[in-house]
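Every protein chain but one is kept in place in this view of the complex.
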């Protein structure tokens, strides 16, 4: 079989502590989004739709959910005999080896995996953004420009530029400088965490970086600066479209609400670029007589007898009589009693909510309430004792 | 989807140091056997043929070869959406976690994996034996007897019994005692490393064993004795048929030679119990005019111009003019010059042998010569300098 | 564990669903919002741990093949066993078999090779959620030659006229098979038999020039065979006409009926389509309706079933209707007692109203 022209490596290792207890049990890319998806569906679907059929998913903490979810990859048409999707946790090697100590180290420890496919280029992705992107376009740009590395960037508002890794470029799109969260940004082109590298170049830098005891083994902090220092050709590819970091509870909630616009910037009903996802085999959703469902996104397997307004509801949720759900995200298989009121909340998978519970603060300036299994148990306990 | 009645866990972690440099780069179950197979093909095929479609493969050292070989499991019809085969290296958990410290610890660390399937019984297998066995039969016996655990045993010659874990049983096949390598064996029923447990019972003992700091976390040394101590019902199931531990170079060579008998005890041509294996897509083997091939087992992709006698030859080997191969095992893609003579040797994958080399000692009492990539390089170096 | 192999015999299922079966066989007709008729029997088999299934089909099977792929959705894409779609392609000039015996005879290899002790033969028109392992357990318990599955219906509807009926004694043994109009024990076109026996029966049928396996090998011989009757007690719908299709679809809007058919531990499986969750716009009004994914609803919908990817425009009113996949219904339309097949487009302002007893059916891809 021929070699693979391009292999994608998806960094899915982080614990995503900013997402609080949403990521206590699962890796961040496995977090739910949009009534049906997990975050990782986006980069995986982008790969499939871009014609990339070999993807390594680098995972470190609690890979079981991710492993189980990805399975053999058939949901993304990645159940390939040669290539396909492989979950890559760290493993013991004959001469040492160990946990991934940084994004670059994770790729370094999987050099053997990559070498199997003899790729010409490697696409590095991160698993915490919601976006639809044709990686074929950045790949063609990368090949066309003869770059050693190409970094996908997006224009962000100038006032927010200090929160991102900013690329300063010359007139031809060549990157001259990389500023991590600059106080006085010289550009508003933020790195999206999507890189294409010539594999032979990247491999050399990864090996050198691994030897460097002072390195934090991170792409942004170590590898990109080292390449720039050596005057390697780094190009910036400007992406246009919806792109959202969902690293906090607020941004995750916002990204869900974005979907409820009449013409959302992220169109999930576009048949030419479907977001593929594991199918939970649920019957159609049932909207009962007397229910009110408006401005909502609801998945199969739900039954709605109450009121749902400006909310996103995942599969297997039963909204009983008298319930009122507003400005909220209800994740799969939440069990809800009757007459529950929920405002501005994210309720996580399998939470149990008692009859008549009132959750969340309707004030637009209030923080988003996060309801988990544990917080439900606490509340029940509190109610019983009070 | 319904739960799985029985899930198999295959212990494939060991480094197999008795197999010397054969296992330097690969896990022992990935070692080649019989002109086409790897050792792990036998337990995996036994699972498929026995109707078990969920198998965890516990691996620790260098899982890449095994991962790559097993792929999504399609060679063994184990590319199932629910269940199928999963390679399970150790991973970091939110509260600690780490390398497998023993066979029982490996299963302990994968309790969550097993719980997903809610199995009633768990079949524990080891990855270093060559045999064809219907696990359905031991499973039926286990269920029929209502045992907490059933251990598969085989009668070994009395004089060799001191090399095995020996089960002493009462008249009904119930195990009364377990002797690890007894000096004065009371029985010749040796454990085959094949166990069936009630999952709820096993889980309890695994959790207790994990708390025990003095335990070596081993099935034979810790779990079985603990069960016996508590008077749990342990039954011995007697297996009849070919079963061979191929843990040493000699036994691996012997097992290969066994196949060349006219009616071998291990019949690989039995269509009712096929040994499934990954297919390397090679054209038919070519036997040239002037070649002599007798008493041999040869795979596709070979070309034979010389003489092959009482030998097993894997795919992609080119035996050139003037070569003489006798009493040997030649693993895949060995490159051999002209006029090479090989006696009583195992030549490992991809070794390069120069024109006119003479390898091995034809004396029947001589040790089996192991030829590897490294030993070839050494020999070439020696020849160049002398 | 005794193993069962399944045969789904579509040979007697004529294309009776009018416009819905112009271009596809009955087994491929969409049903219940996101399924096809065949999904129910096939999922029952998968849930009963049947891993070898043959499908006898004669005509209009292309959309069925597209839907089933290699059996992937039912975990039947296997090298050993799995799903075998078997359209006629027989070239043996000495073959004397006729009728559905042509299928049985020419596919005898399937029966012989199947890693199974029992063979289960079914059709696709009886919608149910049944555990065939329970049928087998009863079959063995009764020491029967053949076990047939039936539903004791509360009320007989026109669709039941075509079904065989069973007279059953107090031992649950079948004493007669007939078509009496008033008999409420409706045979569900499902029987179970030991592998060796079905092989003998097939050979016997061919030797005698028979053309209909159930009539000739079972019904005609019921007195010499021990035929056990297994009573299925769950939700049952027999779909063999537009009228029964429409009425039984509406039954699914009852939550109890729905729950008997769609069970968590015995799910109905179907080919995956990657549709987004359905979207309800701020002015939508939906009531007593089943909605599959991928819909975008801006109108008023009640007592209806919407398949995947349906668009309902602003101000549209849909009542008592079944709207199949990817139909596009423009603004200010009015649909009542209507069945729209896939990919129809209804333009702005149209009104379509059928009768309750005879819904207005619009064939695939029509633009109105």
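Think of it as A, B and C in the order they're written, each chain with its own count starting at 1.
Just so it is clear, a contact is a pair of C-beta atoms (placed from the backbone, for glycine too) under 8 Å apart; a residue touches a chain by one contact, two chains touch by 3 or more.
Just so it is clear, the model here is predicted, and its values are computed rather than measured.
Seen in the complete assembly, the chain not on display touches A, B, C. Which of B:46, B:60 or B:75 touches the hidden chain is settled by the complete complex: it is B:75. Annotation: of B:111, B:210, B:226 or B:296, B:296 touches the absent chain (contact as defined above). If you put the hidden chain back, the residue from B:159, B:214, B:269 or B:363 that touches it is B:269. Chain B residues in contact with the hidden partner, per the touch definition given at the top, are 34-36, 74-75, 260, 262, 268-269, 274-277, 279, 281-300, 303, 308, 312-314. Residue-level contact of chain A with the missing chain is found at 1-2, 48, 51, 74, 77, 80-82, 136, 140.
The set of chain C residues touching the chain not shown comprises 22-23, 59-62, 69-70, 77, 79, 86-87, 89, 91-92, 272.
Basically, only the chains that are shown with their structure count from here on.
Of the two chain pairs examined here, A-C and B-C, the one linked by more C-beta pairs in contact is A-C.
Closest to the middle of the protein, by Cα centroid, lies chain A. Averaged Cα coordinates give chain A a centre that lies 40 Å from the centre of chain C.
Counting only residues that touch two or more partner chains, chain B has 74, 80-81. In chain C, the residues that reach two or more other chains under the touch definition are 72, 267.
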